[in-house]
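Below is a slice of the complex: some chains, not all, each in place.
First chain written, first letter: the chains are A and B, and each begins at residue 1.
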Amino acid sequence: MPNDADLGIPDDAAPDPQHDGDPQQLGIAGLGARADRHRSRGRARRLPEAARRGGGSRGVSGRIEARLAGLGLTLPAVAAPVAAYIPAVTTGNLVYTSGQLPFIDGALPATGKVGADAAGGDGLVAAEDAKAYARTAALNALAAVESVIGSLDRVTRVVKVVGFVASDPAFTGQPGVINGASELLGEVFGDAGIHARSAVGVAVLPLDAPVEVELVVEFA
Amino acid sequence: MPNDADLGIPDDAAPDPQHDGDPQQLGIAGLGARADRHRSRGRARRLPEAARRGGGSRGVSGRIEARLAGLGLTLPAVAAPVAAYIPAVTTGNLVYTSGQLPFIDGALPATGKVGADAAGGDGLVAAEDAKAYARTAALNALAAVESVIGSLDRVTRVVKVVGFVASDPAFTGQPGVINGASELLGEVFGDAGIHARSAVGVAVLPLDAPVEVELVVEFA
C-alpha cells in the first residue's frame, strides 16, 4: 500500500502518450490529470497563473494548501489540454472535473482489477491498496479544480463524487475503496468536503487503472 | 417480484455495516440510503426537521407525499451521514443524490447480476425483478432529496437520472430495468418528473446490489 507521503507529487513531467490522431495509439490514451512534458508551454499559456508551478521550492499559498501540507500532501501538476478536453471546466459557480486516474509522477502505481482477496497472486489489486489509489485520484482531481479557479480556498462545497472501480465481478466493496477519495475530501475541506457520492464497479478503466474519480465542486 | 406495496418502508432502522476505518470491512461498505439505527441521534442532529420521522403513525404532510401514499408508497428513512459523504447535497437550486441501492428496511431484497433469462436457476436476477428494485432505489433517492430540502413539494423538475445495472455481459435490457425508476418519477411528479437519463450495464455494484440509481433534481 502506498505511503500517503508519496501521494503528492509536485510537478515532474511525464512522457506524452501521444494518444491523439493515431489509431495505433488508441490503446494507450490517457485521461485528464497526466503530466505532459512536451506540452509544458501549452500549459503555461492555457492554465491560470496559479496552475504554473516551480519545483520543490514552490510555496504553500492558501488555507487549503496549508491543510494539504499538514497531511503531507502537495497538489500534483495537472496535464496540459489534450485533444478537445481538459482537466476541469467551470460553469456558473460549479467546477466539473474530468475523470482522474491515480497518476503519481505521470505513471500509474498499479494496474488491474480490484478483488476481494488479492493476496494469492491472482493478479488482482487489493481493496486497501485501491483505497489509497482513490485518495491519489482525488488529489489529482483537486489539482484539476485548482487549475481552473486558481485556489482551492475558493471551494465552498464538494457537491458530488463519482468513483469508478475496475472490479473483479466478485468484488463488491466499491464504497470502501472510494472512501479513500471521500476521506481525503473531508480531511481537506472539513464540512465543505462532505458530498453526495456514487460508487460503481466497472469492467475496465483507461490504461487498466484500478480506480477513476470525478468531482463536481461549488466555488465562490 | 416484490409487491409495490412492499417498496415503501417507513422508518425501521437497520444494522450499521460499520464500513469505515477497518480495512477488513471494505467488502461490506454501503451507500447513502441505508437506515442506520446506531446513528439515529446523529441523524436527528444533522438532517432538517422534515427528515426526522416517527413510526408508522407518521402523517402525510405534502402534495407529493399524498401522491406517494396514493401509490401505496411512503418515503423510507434515510441513512445518517457515513464517512465523508451523505445521501444528498444541494448547490444553487439543484439536489445531487448519492447513488441509491434498493434497500428495503436496511437490507437488499436480492443480490447478483441481472440476466436476460433468470428462470433457469443460473443465479441471475430477472429483468422484471430488477425493474422493481430500480423503483425502490428511486424511492430511496426521493427520501434522500427530501432529507435536504424538507419537502418533495419543492421539486420543480427531475433533471437527470443515471441508472447502473449490474449486468451479465449478455444482458442488454438496461433501459427496461431503469424504467422502474423513470416510471415512478413520472407517477409521483407528473410532467416535472420527466427527465434525461442514462442507463448502463456495469460489472458489479456495492454489496452485489443489482441496481443503483442517482438523481439530479431542481427545486424552488
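The working rule: a residue touches a chain if its C-beta (ideal position, glycine included) is under 8 Å from a C-beta of that chain, and two chains touch if they have at least 3 such contacts.
Nothing here was measured: the structure is a model prediction, and the numbers come from that model.
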Number of identical chains in the entire complex, 2 depicted: 3
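Note that only the chains that are shown with their structure count from here on.
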Rounded Å distance, chain A centre to chain B centre (Cα mean): 28
Contacting residues of chain B [partner chain A, same complex]: 19-20, 23, 25-32, 81, 83-89, 91-92, 96-99, 113, 144, 162, 164, 166, 202-208, 212, 214
Residue ranges of chain A touching chain B (in the complex, touch as defined): 92-94, 116, 127-128, 131, 157, 159-161, 167-177, 179, 182-183, 185-187, 193-203, 216, 218
